[in-house]
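Can you keep this structure in mind? I'll have questions shortly.
Note that one protein chain of the assembly has been removed; the remaining protein chains are unaltered in position.
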Amino acid sequence: MAGSAAVLPFFGTPDRRQDPADCAATDRSNDGRLIVSNWPEYIDQPDDGYVTTIDQFQKEYGISVSYTADVNDNNEFFAKVVNQLGACEPVNRDMFMLTDWAAARMIQMGWIQPMDPAKVPNLHNNLISSLRDLAWDPDRGYSAPWQAGLTGIAYNKSKVGEVRSYAELLTRADLKGRVTMLTEMRDTMGFMLLKNGADPADFTSEQWGVALEDLRRAANDGQIRAFTGNEYVQDLAAGNIVACEAWSGDVLAAGDPNIEFVVPEEGLMIWADNMLIPNQAAHVANAEKWVDYYYRPDVAAKLAAYVNYICPVVGAQAEMEKIDPELAADPLIFPDDETLAKTHSFMALEEFQMREYEGDFADVTGG
Amino acid sequence: MTHQPQEAVVEPDAVGLGPSGTDPTPPVRVRGRGRLTGYWLMLPGALWLGLFFLVPFYSLIAMSLYDPEGSSLTGYDMTWHVANYVDVIQAYWRPLLRSFWYAALATVACLVLGYVLAYAIVFKAGRWKNLMLILVIAPFFTSFLVRTLSWKLILADDGWIVNSLQFVGILGEEGRLLATPFAVVAGLTYNFLPFMVLPLFASLDKIDYRLIEAAGDLYASPRRAFLRVTLPLSMPGVVAGTLLTFIPAAGDYINSELLGSPNQRMIGNVIQNLFTNQGDYAAAGALSMTLMIVITIGVVLYIRRAGTEDLV
Partner (left out) sequence: MSLVADDHETAQGRSGSGRDLRLTAVTKSYGTFTAVKSLDLVVPEGSFFALLGPSGCGKTTTLRMVAGLDVPTSGTIALGDREITYDKPYKRPVNTVFQNYALFPHLSIAENVAFGLKRRGVKDTKAKVAEMLELVELGEQGAKKPFQLSGGQQQRVALARALINNPEVLLLDEPLGALDLKLRRGMQIELKRIQTEVGLTFVHVTHDQEEAMTMADTVAVMNAGVIEQMGAPEALYDNPESTFVANFLGQSNLLAGDILGPDGDVVKVSIQGTTVSIPSDRSHADGTRGWVGIRPEKVMIAEVGGEIDAPGNRFEGGVVSDVSFVGVSTQYLVRMPWGQELMVFEQNTGRRPIFAVGTPVDLSWRPEYAFLLDASQDASAGVEDGDD
């Protein structure tokens, strides 16, 4: 416990990089337990006569799962575990789900255990192509997408004409003061970079500067009303805003026929919440079984039917036909190849870049 | 029953006489076990204060002197980097001033509204006094966040307030209340109003009503009686209320975040962002310390000026 005891601040805090190879616990998967931390509303819930995927898993594998939805925010969760993981101590979890950039950060710091590819064949066979070959985990050796999402544009079609691009969103006069953008830097700046002709997956700091200025102008002009978390959905429905940068899952979940999700002309940002096994996890083998299980198309379909985000599993769409044909045809759950071709992901940032870019972004968005 | 001056020493321990030589109050005997009892009794409070105030405070000071290049992952080095303060003020003086400005506006609004309300409760409410007090405190039964969110609904672009103002012509067709300084200050005023009303109420309630009657008896019209008697006697409440309102309002960030736009960013938002999103502990610590120091100096000057008149 020495590492996580309060260190007298006058002596600074230590470097927290670890090596996963040195920091693995002896596997106790024989005791048949698994501890999972996930985002809220990210797994199917029990209902009359409905057997949940988690119940099915428990029965099939004989593993008792302790599932907690205590991941509310990437930064917040980061702060929760940073002391233990930074000191090579267990976090009492075998798995948690974090968004790409947070996952990338942890993998860079060496806090995540690798998954034995032999134990997770379904992952490597069934993962959709646009989620493969990422810069920060090219072989998907450390992370497995749980659900994916698209960031695009949403607008209220009963109040305003179709908004087709960020160029329109940020310059059209009839939208002035009734537009919001997200506080998620990587999504918002991803679009600004695209709008200004750069590639979010690989950009220079000059390109960053140009994109940021564009955003600053839109904010200062009053075009952008506010930078929000996911409260934009209520504002959109209430009429406080008429168009905004939006996450696909929120639009789908809102179920409001007036609210449309649009693929912007500049492109879409795709992101995923990834399953990660931390250092000192006691049940790595069980965690690997979990990953493999959820990459079975039938299970993935069941999950996607409930959760309404993008299913990262090939073959799940066919399974979905049997459960709910309407959902199987929904482009927000099973985007077609044309849409997937337009997706972009954000570059992995070094620590100093992250500080600088988050700081610049915060200056514009107002913290 | 006559009083006679007592002899100088009755018991070996008694020391001194009372002021007029009659019936002295025995002084506190200070010897042996008794001497330390006071300190033992103070111990729990001192521990609590030490653990939950001194330690974090020390930590904050230390943090403000970290090497600004550090991060939560690579660790922070303590390099006595005093230049953090300069950097931070240069970069964020606008939100800092804006915070004080909004807090001042909100405090003045609270003072005006709160004084009227407290006055009404004390002097005009009669048997509704307690009920009105409960109504003032009732919003506290819900969380701060929920209360502020509800203001989002009230001031919504399609809400009745905006519609009424547009109808009357005060707001233009495209006008709105949310995401403006008005909404932020309104939110601050609403959230901190009870902090102003309660001290004012306590101060006004303490005023002996017969003093106001005496003023009237001495040819003071109600207005004069208020200005010359009621108002001066309620000053302790005014001082307390303004302090209790201004200080937390200056550091608030929720109102700005929920009700304002990026142009209304307050220092609290900046500090929050520096801590959580950017992990720039050095700047965050320096900014927090700056805020604390400026407020402390302001408060000390204010109290000196306003006086802490002890009115019996």
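Note that the chains are named A and B in the order they appear, and that numbering of residues resets to 1 at the start of each chain.
Here is the rule we use: contacts are C-beta pairs under 8 Å (C-beta built on N, C-alpha and C of every residue); 3 or more make two chains touch, one makes a residue touch a chain.
This one's a predicted model, so the numbers in the text were calculated from it and none came from an experiment.
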item: Visible chains that the absent chain touches, using the contact criterion stated earlier; value: B
item: Sole contact to the chain not displayed, among B:Val82, B:Ala214 or B:Ile293; value: B:Ala214
item: Chain not shown: contacting residue from B:Met132, B:Leu198, B:Val229 or B:Val270; value: B:Val229
item: Contact footprint on chain B, counting only the chain that is left out; value: 208, 210-211, 213-221, 224-225, 228-229, 232-233, 309, 311-312
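FYI, only the chains that are shown with their structure count from here on.
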item: Between chain B and chain A, distance of the C-alpha-averaged centres to the nearest whole Å; value: 41
item: Chain B-touching residues of chain A, taken from the complex the two chains share; value: 6, 9-17, 75-76, 78-79, 82, 86, 105, 109, 176-178, 185, 219-220, 222, 224-227, 238-240, 351-352, 354-355, 358-359, 362, 364-367
item: Touching residues (chain side chain B, partner chain A) in the complex; value: 55, 58-59, 62-63, 66-67, 69-78, 152-153, 156-158, 174, 176, 178-179, 253, 256-257, 260-265, 269-270, 272-274, 276-280
